[in-house]
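To start, I am sharing the structure in question, which I have written as structure tokens.
Part of the complex only, each chain left as placed.
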Amino acid sequence: MILGRVCGSIVSTINHEFYDNKRLLMVDRLSIDGKVTGNYLIAVDSVGAGAGETVLIIDEGNSARQIIGDKTAPLRSIIVGVVDQTTIQSI
Amino acid sequence: MILGRVCGSIVSTINHEFYDNKRLLMVDRLSIDGKVTGNYLIAVDSVGAGAGETVLIIDEGNSARQIIGDKTAPLRSIIVGVVDQTTIQSI
Amino acid sequence: MILGRVCGSIVSTINHEFYDNKRLLMVDRLSIDGKVTGNYLIAVDSVGAGAGETVLIIDEGNSARQIIGDKTAPLRSIIVGVVDQTTIQSI
């Protein structure tokens, strides 16, 4: 799983009923020190994430389908949580 | 899922009936600011995308098979939508 | 499978019962000579790994679900072992 920051949204015409009323967010991957990298992906939102929030993303189809609760949904990347806190240990 | 721009097409002799009459498009991945990167992939078109259009691609076999509606289709990358609008937040 | 070093943890609000009481660790991938690379991922802990420990990670959903013993769990990356010893041959 990966961490990213919500940085935008897209509007797309998709010919599959699964995507009706789904939010597609642009998420910028975060570096280990919490900075945006410019390396983004497009993920379906399952948690109501807003712009600027740090989110946890699962980038695997079967996991995404479990979160959605639809075994036939065509998707790979999904936002599964808003990250409340990140603790980095100094080792 | 990823964003790309349709930049070409290929003609290939493929020994599997699934590929009869399918369009195989070359899609150049887009950077977060919407520029082409030269990092491309070959995707089956499911939406009638044209040259120069920005498209949403799912790069996962099971999702692609759901879009096509054929559980046995051999494919991994599929264009699922034409992107009408991208909104980037300044945060 | 890959090697990493546990470098932090995250607290996230996830809307799926699987994640109740699960530890989500930040793991920094190790280079071949055992140094951290800054290229991290977020993995569920299945072994009680602690900060600074070297761990083995499987980054595949079906494997992760087998380790957890739950075929419907939405996850991709899991820590499956603490690495006790690494032996590099000079060849």
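Chains here go by letter, A, B and C, matching the order in which they are written, and residues are numbered from 1 within each.
One rule holds in what follows: contacts are C-beta pairs under 8 Å (C-beta built on N, C-alpha and C of every residue); 3 or more make two chains touch, one makes a residue touch a chain.
Quantities reported herein were computed from a predicted structural model and do not represent experimental measurements.
Participant: Fill in the total copies of the single sequence across the complete complex, 3 being in place.
Facilitator: Copies present in the complete complex number 5.
Assume only the chains that are shown with their structure count from here on.
Participant: Line, ring, star, complete or other: which describes how these chains touch one another?
Facilitator: Chain contacts: open path, no cycle.
Participant: Going by C-alpha centres, which chain is most central here?
Facilitator: Nearest to the common C-alpha centre lies chain A.
Participant: Report, in degrees rounded to the nearest 5, the angle of the rotation taking subunit A onto subunit C when the C-alpha atoms are fitted.
Facilitator: Between subunit A and subunit C the superposing rotation measures out at 70 degrees.
Participant: What is the distance in Å between the mean C-alpha positions of subunit B and subunit C?
Facilitator: Using C-alpha averages as centres, the distance is 32 Å.
Participant: From the mean C-alpha coordinate of subunit A to that of subunit B, what's the distance rounded to whole Å?
Facilitator: 20
Participant: Could you pull out the residues of subunit C that touch at least 2 other chains?
Facilitator: Within subunit C, no residue touches at least two other chains.
Participant: Over in the complex, which subunit C residues touch subunit A? Could you list them?
Facilitator: So the residues of subunit C touching subunit A come out as 5-16, 19, 24, 26, 28, 38-43, 51-52, 61-62, 72-77.
Participant: In the complex of these two chains, what residues of subunit A are touching subunit C?
Facilitator: Within the complex, subunit A touches subunit C at residues 1-3, 31-32, 46-47, 56, 58-60, 62-64, 66-67, 80-89, 91.
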